[in-house]
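Yeah, one chain of the complex is gone here, protein chain that is, but the others are all in their spots.
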Amino acid sequence: MGNIFGQAFKITTWGESHGDAVGVIIDGCPPGIEITAEEIQADLNRRKPGQSEISTQRKEGDQAEITSGIFDGQTLGTPISIIVWNTDAKGKDYEHMKDVFRPSHADYTYQAKYGIRNWKGGGRSSARETIGRVAAGAIAKKILKQMFNTDIFAYVSRIHNISSEEFTHELTSVEIESNIVRCPDPIAAEKMINAIKSARKNGDSLGGIVNSVIYRAPVGLGEPVFDKLEADLAKGILSIPACKGFEIGSGFDGTFLTGSQHNDQFYIDNGNIRTHTNNSGGIQGGISNGENITISAAFKPTATIMKSQKTVDIFGNEVELQGRGRHDPCVLPRAVPIVEAMISLVLIDHALRHRGQIN
Amino acid sequence: MGNIFGQAFKITTWGESHGDAVGVIIDGCPPGIEITAEEIQADLNRRKPGQSEISTQRKEGDQAEITSGIFDGQTLGTPISIIVWNTDAKGKDYEHMKDVFRPSHADYTYQAKYGIRNWKGGGRSSARETIGRVAAGAIAKKILKQMFNTDIFAYVSRIHNISSEEFTHELTSVEIESNIVRCPDPIAAEKMINAIKSARKNGDSLGGIVNSVIYRAPVGLGEPVFDKLEADLAKGILSIPACKGFEIGSGFDGTFLTGSQHNDQFYIDNGNIRTHTNNSGGIQGGISNGENITISAAFKPTATIMKSQKTVDIFGNEVELQGRGRHDPCVLPRAVPIVEAMISLVLIDHALRHRGQIN
Amino acid sequence: MGNIFGQAFKITTWGESHGDAVGVIIDGCPPGIEITAEEIQADLNRRKPGQSEISTQRKEGDQAEITSGIFDGQTLGTPISIIVWNTDAKGKDYEHMKDVFRPSHADYTYQAKYGIRNWKGGGRSSARETIGRVAAGAIAKKILKQMFNTDIFAYVSRIHNISSEEFTHELTSVEIESNIVRCPDPIAAEKMINAIKSARKNGDSLGGIVNSVIYRAPVGLGEPVFDKLEADLAKGILSIPACKGFEIGSGFDGTFLTGSQHNDQFYIDNGNIRTHTNNSGGIQGGISNGENITISAAFKPTATIMKSQKTVDIFGNEVELQGRGRHDPCVLPRAVPIVEAMISLVLIDHALRHRGQIN
Partner (left out) sequence: MGNIFGQAFKITTWGESHGDAVGVIIDGCPPGIEITAEEIQADLNRRKPGQSEISTQRKEGDQAEITSGIFDGQTLGTPISIIVWNTDAKGKDYEHMKDVFRPSHADYTYQAKYGIRNWKGGGRSSARETIGRVAAGAIAKKILKQMFNTDIFAYVSRIHNISSEEFTHELTSVEIESNIVRCPDPIAAEKMINAIKSARKNGDSLGGIVNSVIYRAPVGLGEPVFDKLEADLAKGILSIPACKGFEIGSGFDGTFLTGSQHNDQFYIDNGNIRTHTNNSGGIQGGISNGENITISAAFKPTATIMKSQKTVDIFGNEVELQGRGRHDPCVLPRAVPIVEAMISLVLIDHALRHRGQIN
């Protein structure tokens, strides 16, 4: 249960980290959309391990194989199945933690809930599962671009205590992809990279914040009262491994303002209704208002560290655990395409839902 | 669309602020649960307007009428319908804003999305809709208490820049209800009350933070990978009007820690697996681990203020709007039972889903 | 659970036969549709008890009260709540069967499933619950008429062994409503009425068949592979109390044909693709093809009879039960608007779903 996301554009992901493969089924993709495997691959490459010196050194091509739903280069309106085979799954690396619950991992809770778990590399709880999200998100992103000219960009805005500058111009993917940490501020980016390298050297890990901006989201997306756009965005973002917080618009900082400071006053701009400020973050009453949608997401430091830690085993003994294996000292650079994917999936789902309901 | 919440314990709310009534249907409440109208009323009274000098002075008894699903004092397993009639709905108060979009309200987005809106008091976007959530939440809360001895408490931890102390003991509802702002720190509470009164005098409004703690949540709730417990909590909380942010466990602050500082090391406590720290906030890998579940939610300052604001009307003119009507200068004290309700609804839904799936 | 129907146009019904009221919430009705209480009432009057000498003599006005979702005569896009208060609920009539399971009723299975039941008049299992369906169906029917000029007619085609003639012309509601049994063949209708009266005199009951024809259904409705149009129609129809069978197009009789006899050959009619025959019943591969959609539904004889029957009580004793109370000796005349409602609900749901998905 719980492996399906969306109502109109539904994705189902499957697969364990060290099983045969991982994948995704999309049910509800409109027909007649041109999609190539390359477009999907481009986003998978941004997520894949081993892509830089600050990511895990597991070597996976993460090659997407489309096995249904596309015919002569176009979507059929039938389920799209995408499979990525696991090729560098070294289950042996995990033998030593077969019976041990790694602190702040899902080992204990999976065992407690299901009474069984695939202990190799985190099994289903591994972020490897997000491959399916990114593949589906690439399709969602393309449709949103075609339909509304919407652009969705996430980027790293803080690693540990190193913050990016704030951006007032419209970001581009070139800026974001210009460095391996995916922060469009090159000076901060360099500091971040060094901090991550230093954390790895210490056998430790770092967290931080991923910001997102959605440019040219159509007006009218969001289904109050429960499926408000920000509510579904929050769910999508919080379902990403290691995410601990979500903000829309002014977020927590906005609570220090008074109403008269916080309210976004309307004006007319070339016949369009716009707001002077955007503390609402592009959403009012659960529905997009046409301004940029702005989101922040907090990611905790990676739970897997190389330091020795106290923990317990499945037999109820207190034990010492020494980290091993190949891991990311900081997940944020690779989380960027995952955040973009979840946002894209929420938006396309709401776009299709809205289109069905209008009069 | 979007007016149904939950998968196993499904609630549907209905009603506009100045329509005839508001209400809720619960589909999926287990049979044989003893429920009285009084138990539901107790929580509705904590939410209702006019309850104190710092809330809106609209006078509504908010009297719950149960019209189905309960027989001889017990739930039947059939849909429970609860209706609250609107008695003090002064639509006239809103005549002056019939054609005007109030800044940071849902007026514009509802009009843009639906092409029509009930302009009286916010219609469906009014927090009056949350009556149904609180009524359903009272039932959810009772079942959780009976099943697992779970307690769910929310409280105001900050108003504007006035913070409550941090609590290390187990909170009680008596403490929380001991003052009208619902902050268990009496010294901070008094300052908060004064700040709210002062904001009202200035025709302005304040925001802040509601914290929540869930004591004795059962281990094993949450359905990875998308319906992780924190993801559904985030959705539930962000679906509350005026909410702009959500944190679980260490949240945004936790991103300043390293992995070795942040990880919650396990130990054995009387045969139970526990963690020394609780940065995870009671959830690991999307599944509850038996520790307290801790949540923060940011609420923006109320959009309705008595100051003059610039805005536009539905004819595309830029106009000046002067606030009128009866409003809360700060929604947080009344948001407390709503937050508790949403948390209760998420937990009962996951408890019933989990029970269906176990082997 | 199980009280919500539809995915895009979702209805939730609530209420027990002898509780305070019954009702329905519609979530997903498009905004801006003009609806009056009278339009809803017209269909409720066709379903209501006491409408003729061959229906139950329970006296209920079945007056629909719209409590949300409609403003200035138009739908808002928010949930529409419709309530019908029970006014002639004589719970006392059922005292004698409080502890006894009526044969072929839901008494035993409700008790077994839920451990509790409202024994007054069948509680939730009463066909009184279908009031909500008919009210929602009236709205669905109106939208389908506006959108596509679709007409949905059901009628009684057989009572016991008395069959109506077969109709080759397009039926009208005037024909169907021209007699109290709702059979457009006046000669058969008279025989049917007499048979029902005679069954009532004998304390017995009759079943039969309701046929339906959907004229001008749009091409393209239905979502293979599971939500095929005929699959959702079958579910909708089989969810009506007392229904035991469903056919689409040639149904069971078609199995006596060979493929070359059964296939519906295509031809071009004024530029439109049509079929010479319609054994498919307007649906091919789960998707409507623009031909008339034809459905048959079997309804068993009413379980409540005035004869003495052997049964058991809740204490495990074998007992004799003598029927009492006010009942329909044949449900089919009143089932006609219910069948139309379920068909309308399925069609509008698929129309909105399809509209959301097209490219």
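Letters A, B and C mark the chains in the order given here, with residues in each chain numbered from 1 onward.
Basically, a residue touches a chain if its C-beta (ideal position, glycine included) is under 8 Å from a C-beta of that chain, and two chains touch if they have at least 3 such contacts.
Predicted, not measured: the structure shown is a model, and the values here were computed from it.
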Fill in: Touching residue (missing chain; options C:Gln63, C:Asn194 or C:Gln284)
C:Gln284
Response to the item:
Touching the unshown chain, subunit C contributes residues 1-5, 13, 101, 103-110, 112-113, 115, 124-125, 129, 158, 160-161, 199, 203-209, 219-220, 222-228, 230-239, 241, 243-252, 254-268, 271, 273, 275-276, 279-281, 283-289, 296, 298-305, 307, 309-312, 316-318, 353-354, 357-359
Worksheet item: Which positions on subunit B touch the chain that was left off?
Response: 7-8, 28, 30-33, 77, 224, 352-359
Fill in: subunit A residues that touch the omitted chain in the full complex
1-4, 8, 10, 12-16, 19-23, 25, 27-28, 31-32, 65, 67-69, 71, 74-81, 83, 113-118, 123-124
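The rule we apply is simple: only the chains that are shown with their structure count from here on.
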Discussion item. If I average the CA coordinates per chain, which chain comes out farthest from subunit A?
Written reply: C
Worksheet item: Whose Cα centre is nearest the centre of all Cα atoms in view?
Response: B
Fill in: Centroid distance [mean C-alpha coordinates] between subunit C and subunit B, Å
39
Worksheet entry | Centre-of-Cα separation between subunit C and subunit A, whole angstrom | 46
Worksheet entry | Distance from subunit B to subunit A - Cα centre to Cα centre, in angstrom | 26
Worksheet entry | Contacts with 2+ other chains: residues of subunit C | 8, 28, 31-32, 77
